[in-house]
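One structure is given below, represented as structure tokens, and several questions about it will come after.
Here the complex is missing one protein chain, while the rest keep their positions.
Here the chain labels run A and B in written order, and each chain numbers its own residues starting at 1.
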Amino acid sequence: MKKLKWYAVILAGLLAVTALAGCSSKSQETLNLYSWADNFDMDVIKKFEDENNVKVNYAIFANNEELLAKIKAGGSEYDLIQPSDYMVASMIKQDLLAELDLKNIPNFKNVADRFKNPEFDPGNKHSIIYTSGVTGIAYNTKYVKEPITSWADLWSEKYKGKVLLLEDNREVIGMALKKAGKSNSTTNEADINAAVDDLRKLVPHVLAFDTDSIKQKMMQEEGWIGTLWSGDAAYVKAENPDVEYVVPKEGGTIWSDNYAIPKGAKNKALAEKFINFMLDPENSAKNYESIGYSDPNTAAKSFHSKEYNDNKMINLSEDELGRTEWLLDVGDKIQLYDRLWTELKSGR
Amino acid sequence: MKTAQASKRHPWLSIHSFLLMAFIYIPVLLIIVFSFNDSRMSTSWSGFTWKWYSTLFDNRTVMEALSNSLTIAFTSTIISTVLGTMAALAIRKMQNRGKQGVIGLLYMPIVVPDIIMGLSLLILFSQLKMDLGKMTVIIAHITFSISYVYVIVSSRLANMGKQLEEAANDLGASSWQTFRFVTLPSIWPGVIAGALIAFTLSIDDFMISFFVSGPNSTTLPIYIYGSVKRGISPEINALCTIMIVVSVMLIILAQWLLGRGKSDKEKGGSLLPF
Partner (left out) sequence: MNKRSFGVLAPVVLWLSFFMVIPMLAVIFVSFMQRDNLGNIVWTFSLDNYARFFEPLYLGIYWDTIWLSVLTTVFCLLLSYPLAYYMTTLGPKAQKFWLIGITVPFWINFLIRTYAWIILLRTQGVVNSLLMDIGLISEPLQMLYTQGAVLLGMVYTFIPYMVLPIYVSLEQMDKRLLEASSDLGASRWRSFWHITLPQTKSGMMTGSVLVFVTTTGMFVVADILGGAKSQMISNIIQNQFLGARDWPFGSALSVIFVISSLVIIGLFNRALRSSYDSSKEAKA
């Protein structure tokens, strides 16, 4: 009898849980958006919801690899995702992305030509750019008196213990490769090894490796000089005017975040409608003005504030963009990158 | 009794305890202070403001995440506390060889790396065609919380003799009565401690929740981990401050409510934690 009582209690508990979990309203059409945190202006999303009488569920991931692992392992309930450039390529190779129907996205014509037909997704079959940036050097002019022009400047003895690097093997090894005049996505083992040997001399100067909060470290003057994304640099500059940003003469890595639709998405049409809505010049301007990232939408330029259009870190020059290179999928060599990175950081 | 104990308390003991408590609360105080900071980057002080408290409630993503986190934490704590306590009680009575195996099983969730647990559960759920959502997160949290509750309750049981229970049995108490009036009261502090740990783990879990959550069940840690990239908003500091204040108020309220009815606490045997 008593045993029964216990089971009844547990059963009741489980039922309560099921009821709680199952009580989401299903009357409205929903768009399951899976993106970076705070990547959209919520008012613009609200506008989309009101105009189309739909609900947008905004779920969050923190990095590309988490997104990939989750989609691969069967997390298939998303209609629209935002992978970065190299991840789009990986996902296409693994057959995880649906083909976009550009006919449903007439506003695609507003995207700047530079960002159409990218190397990682020829013909924009699976993706459309959302925003982009370039990895360059940020430095604080209070402490760094020389003009910074080259990646080699990071190696200077003067900044020992004050250098910040991105916590990312492809970015950092790619940077050392660019310094040596090679491609940042090389699969040549000798080049990779040489770049890592060069980095071994830099690592003792490093204050910290960081990706997510590297900008706080620049802002607070913990680090004097380091690798930083252009968009983050704009952010730092707004809080600390002493910080400057440069795309070194050897060139830097360009990255982008994109719209893509996973295979098997339940609401592909609505996802395409959303992309088209966001590419509308007015919506686009409002959205990027609020999140502070660079807007690839050429038609939106006239809707942006002067302040936004004048910001050199958000709107990089053609000259700067001209010496950039995408990170491409390196296939099997990712193992080598990972292993050398582990060795580099553990000092073995 | 109390005064006799108090006299045995060495002053250094009190000093150490208060210092350690201060150590624990220093970051908390900082978070509270920075929730009133005018600057969006919570890095340096730039003036007093209430604005994060008002914008917090308009932030749909945060409020949804908070409500998801609380639902998940309360449900998984209750279920895992019951299951973990049951396991500890049953294993205590075991004598045979299976005992080591069952104990090993119960330790598994503690030792399995989070990412393995998250990914493998995600694969399991997707094989079972279960929709990812609060339900799957709750199941995952119960799975790891059971172990922590078990470990703490069984450390309480390790030092407990069986004489009292045997005496109750001899006096004709049913096994339910023995459990209700003898066993449970004497393990109660262990159960409470176990529940506190389960709640703490659930409200703070990121990696496992990330993998088993669905489009509709973003939890607070998932939101916070994601927003580090853009700088965590001071709204989160405000939220943490509210959570702390509300918890403390609830504790005081509970103490007060339950303290009114009972004047003689020393008798013990109270079934409620306060």
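Convention: contacts are C-beta pairs under 8 Å (C-beta built on N, C-alpha and C of every residue); 3 or more make two chains touch, one makes a residue touch a chain.
Note that the coordinates shown come from a computational prediction; the quantities given were computed from them, not determined experimentally.
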{"item": "In the full complex, displayed partners of the excluded chain", "value": "A, B"}
{"item": "Hidden partner chain, touching residue among B:54, B:67 or B:155", "value": "B:155"}
{"item": "Contact partner of the left-out chain, one of A:121, A:171, A:210 or A:239", "value": "A:210"}
{"item": "Contact partner of the left-out chain, one of B:13, B:63 or B:257", "value": "B:13"}
{"item": "Absent chain, residues of subunit A that touch it", "value": "3, 6-7, 10, 63, 65-66, 68-69, 90, 93-94, 161, 167, 169, 206-210, 213, 216, 220-222, 331-332, 334-335, 338-339, 342-343, 345-348"}
{"item": "Positions on subunit B where the hidden chain makes contact", "value": "2, 5-6, 8-10, 13-14, 16-17, 20-21, 23-28, 30-31, 34, 42-44, 83-84, 86-87, 89-91, 93-96, 98, 102-117, 119-121, 123-124, 139-140, 142-143, 146, 148, 150-152, 154-156, 158-160, 175, 186, 189-190, 192-193, 196-197, 199-200, 203-204, 206, 220-221, 224-225, 228, 232, 236-237, 240, 243-244, 247-248, 251, 255, 259, 265-266, 268, 273-274"}
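Following the convention adopted for this analysis, only the chains that are shown with their structure count from here on.
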{"item": "For the subunit B and subunit A complex, residues of the former touching the latter", "value": "39, 41, 43-44, 59-61, 71, 75, 78-79, 82-83, 86, 119, 122-123, 125-127, 131-135, 138, 174-176, 210-211, 213-218, 222-223, 225-231, 233"}
{"item": "Subunit B partner contacts - residues on subunit A that touch it in the complex", "value": "2, 5-6, 9-10, 13-14, 16-18, 20-22, 24, 30, 32-34, 36-38, 42, 57-62, 66, 69-70, 73-78, 211-213, 215-216, 219-220, 235, 239"}
